[in-house]
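Step one of this worksheet: look at the structure below.
Only one protein chain is missing from this complex, and each of the others stays in its spot.
And now, subunit A:
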Amino acid sequence: MTDDTLLKVRNLTLDIPVGGGTLRAVRGIDFDLKRGETLSIVGESGSGKSLTSLAVMGLLGKGIKRSADEMTFEGTDLLRASKRKMRALRGDRMAMIFQEPMTSLNPAYTIGDQLIEALLLHRSVGRETARARAVELLEKVGITAAESRLGQYPHQLSGGLRQRVVIAMALMCEPDLVIADEPTTALDVTIQAQILRLLVDLTREMNMAMILITHDLGVVARVADKVAVMYAGELVETGPAASVFEAPSHPYTRGLLRCIPQPGKTERGAPLGTIPGIVPSLIGEVSGCAFRTRCPHAVPGCRAAIPMRGDDVHGYRCVHPDGAISAEREIA
C-alpha cells in the first residue's frame, strides 16, 4: 500500500433491519482509491451502490448497521471518527453529488447562500471572499453571468443548471474525494454528456479522486481508472477499467457489457442483451454465488463460498477459472 492511498475499505457490511429480519444490503466489500483516481461502481438497481457511498460519507439513515474491518480516509479511521470529525470531513475533504438536481437544493435559499454556506461551514473567511469563491466556481462549471446567478433561487434554474450548481457546491472546499451518485440520470440525454464531461475535467484539473456511480457502462469505459462491479451487495469483479472491459471475467460483468450498445458492433435496431432473471432476496444469508440463479454456467460448486480469483489488481468471484468464458465461446 503506497502513501497516496486516499480511501481504503475492507469487508464493509451494511445491515438494515426490516419487518421479517435483517436485509444485508452490502456484503463484505473491499476497495481502495488513490489520490486523483476515478473508481466507477456499476451494477443493477438495488445492488447497494448508493448505500456504499453513504456509508463512506457517514450519512446512512438511522437503523442501518455498518461494520467493517477497516475504513480509512486520509488516515482517519471512519469507523471510529466522532460525529464532529465526520462533520468536519464532509463537505470539506469529501463531498457528494446526488442524483436529483431538482430536489437537492433548498428551495428557500438563493444558490449564492447555499454555495457560500458550503465554504463557510469549513473555512473562517469573510462573506466577500466566500462570495468571490462562489462566483469562481460557478464560472468553472460553465455558468454564464455567474455574479447575477447568485441571487437566483433553485426554482428559477433548469435541471442542467441546477446540477452544475450542485457540482460547484461540492467543489467549494476543493475536496480530495467526490462521490457522484448517478449525477446525470435525472437529466436530458443531451445534457448528460456535458455534465459528465465537466465533472471528469474538473476532477482531473483539481486532482480529486472520484467515485462515480452509474448504470452507464459506456461512460465508465471512457472515464474510469478502476471499476467495481456490484451484484446483490457483493463485489463480483474489480480491476483497472481497461482490463475489466477487455477481459471481463465474471459472467455478470459480461452480461452487463452485452447490455450496452457498441458503435460499429451493435446493429441499429437489434435488441440489446438483457440478463434474464431477478436478483435474489437479500434477507438473511445468501450462501455461495448470488448470481448462480441467473447464470448460464452455474454448477453445483456455485453453492459453496466463492473466493476471489485473479490477481491483486483484477479480481473476480467465480468458480470457473476463466468465469466460464470458454463455455461462452463454444456457444458463440
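The rule is simple: a contact is a pair of C-beta atoms (placed from the backbone, for glycine too) under 8 Å apart; a residue touches a chain by one contact, two chains touch by 3 or more; residues count from 1.
Criterion: contacts and distances are computed from a predicted model.
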item	value
Choices "Phenylacetate-CoA oxygenase subunit PaaJ", "Peptide/nickel transport system permease protein", "Putative serine/threonine-protein kinase YabT" or "Cytochrome (Ubi)quinol oxidase subunit III" - which one is the UniProt name of the chain not shown	"Peptide/nickel transport system permease protein"
Residue touching the undisplayed chain, where the options are A:Ala88, A:Ile143 or A:Leu257	A:Ala88
Selected from A:Met96, A:Leu235 or A:Val319 as touching the chain missing from the view	A:Met96
Omitted-chain contact residue, chosen from A:Leu7, A:Leu33, A:Met57 or A:Ile306	A:Met57
Which of A:Gly19, A:Pro107, A:Pro276 or A:Pro307 contacts the chain that the document leaves out	A:Pro107
Chain not shown, touching residues in subunit A	57, 59, 87-92, 95-96, 98, 100, 103-108, 110, 117-118, 121-122, 153, 155-156, 166, 169-170
